[in-house]
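Complex shown without one protein chain; remaining protein chains in place.
Naming follows writing order (A, B and C), and every chain is counted from residue 1.
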């Protein structure tokens, strides 16, 4: 076995994502100012601060229930603190990943990839966006697909997460020329082209921090193994 | 007799005053902007345009009734078109001058001076301002007194009007250092000092145009006669 | 200057035409001379209440014409007192035989024009009483100046006197109530930005990006002090302290608290102000038993607010609660 996703790894990932959001708060808000309403950075930061407060707070750990319970707590927290479009979307994402992850405290790469795919489906069910609508779906969907493909091809966890992050980055950048068809940016019509989507950008941070943290607890991989 | 005030002379005076106000409209408003609410020029202009419209309008002249009736018409017109502080004050001034002038179509200098004094009393009755409150009274009162004094000393009409205008000018300039105690400028307290009072300035135009027009119909005077 | 108007000189008249078109069921608008009267005027046997002043303070006064408040309002040009012929014609139109009360804000122009109107009305045999409102503590009261300005208390006086008139109280009593409201009310305002008079085309006064004018008048008259921009907490403290200390209001007093927007300030901020005021008064043992929050006596597009406190007793409270039906203030009917 070339690496498993553990509950501690997931917690580390969430902390790293929160930190990345905090660091990129102004940047995300600036991207949103160009084609939205200049709040994506503060929305996500408010939400992820609340998430960290809960998973590291006094009542943390007492809940038990494995990776699934942890991620459902994250989803509920985002739903109730973020608001706007990002709240239900990221909230649904984590709720669905958590549901798919179930009560296990450790997941194989294949299980983890399937859980992510479920999360992306949740986002699409909630927001009805398809690829190239210039949303976070443009980042999340290719990333989840890359993860599944890597798992199917027998790649190790760290390598698979790297491939997912690379796909995420590509998807994020691909939003730049697009004309938005969903969310607030769609009011701009053609004037939305030429700007990178803020939600696609925060989603890239999500995948990037996953690559940096999720495989950390796993045994070192032999390249090419 | 060294000159009488005729109904035609009074009409010419009113036209000249209207013209002077129109020409100084921005100036009066600027003075009012400094210590009031920037409307004295437009208030007086609106009123005097209406006055000219009435005394030269289609129904003009049919009224009859001499100088008194003419000036009462002026007073009523100002009262109903100017508003603010200047409306009742100038309105009362002309109403009282008209009342004192009575039904005559010609007035001697002494009669005219007495009429003006009645006008000033009207202004004071209405506005309760005394000398040095930094108002139009500072122009009107010394002017009327100068006119009476000249009449008593046997001066001719033209000379008396010149002396009244000179007193008016002096009174107007004397408002500059004063701290306003009446009207809108009084809210400024000490900050009103250093500015010439707008109402005192329009009153100077009134006396100045009187000197230029009221004696015009009268026989030329022999200086010193 | 950015305004939803056509020619500046037509703004007041066109707004009046809008009022006429909108509210024919409740008011009649007369143009030349300009005045607004309630549709059922004159009301037989009822004291008629007439007010007026320069335009630019809407909904005051035109928006307060109706059952339980004003019988007539006389709008002047923007920030310019109306003329006596307006007040005379309006008074004649609403006189129901029980006399007419003129509620006058204390500005030299308003006072003199209303005075002339009263003289003319009395000449015609009308019974007229006038009460001058002067509640603005930003201006020092003195016999030797124009005195305090009339601001927020005007709205309260019009409501309370209107209720008394509906109860068919006689003229002397209604006028007495008006004086009582004035005696028990104090106000002060603050500007965050200047207003812009349409005819002038530019802001009346210049205020730095980080400055406020404490004690501003509703025509943009200067106040007590120009200050650095401060928190709602500090601004309310400055306004409320000046108001409370002037009357003074003391522990055990019951008050009506009126937080008024100047025209350009949104309701969200007025509620922040009200929250601060509530806390401050509670700390001083003064209890708010009635309140009014909104933009009722405005200064065109000025951003800012004013605070008015009125000390209440049972009589004033009952009259405040009585039904009123105007476009600006309405309850109980």
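By our rule, contacts are C-beta pairs under 8 Å (C-beta built on N, C-alpha and C of every residue); 3 or more make two chains touch, one makes a residue touch a chain.
For clarity, every value in this text was computed on a predicted model and none was experimentally measured.
Engineer: Taking the whole complex into account, name the chains on display that the unshown chain touches.
Structural biologist: A, C
Engineer: Looking beyond the chains shown, say which of C:235, C:255 or C:286 touches the absent one.
Structural biologist: C:235
Engineer: For review purposes, identify every residue of chain A that touches the missing chain, sorted by number.
Structural biologist: Residues in contact with the chain left out: 37-39, 42-43, 79-89, 91-92, 126-127, 180-184, 186-189, 191.
Engineer: In the complete complex, which positions of chain C touch the hidden chain?
Structural biologist: On the side of chain C, residues 2-6, 11-12, 14-19, 21-22, 55-56, 58-59, 63, 192-193, 209, 212, 229, 231-233, 235, 263-276, 278, 288, 291, 293, 295, 298, 300-301, 303-305, 325, 327, 330-333 touch the unshown chain.
Throughout what follows, only the chains that are shown with their structure count from here on.
Engineer: Please classify the inter-chain touch graph. Allowed labels: line, ring, star, complete, other.
Structural biologist: Basically it's none of the tidy shapes, so other.
Engineer: Measure off the straight-line distance from the CA centroid of chain B to the CA centroid of chain C, and report it in whole Å.
Structural biologist: That gives a centre separation of 34 Å.
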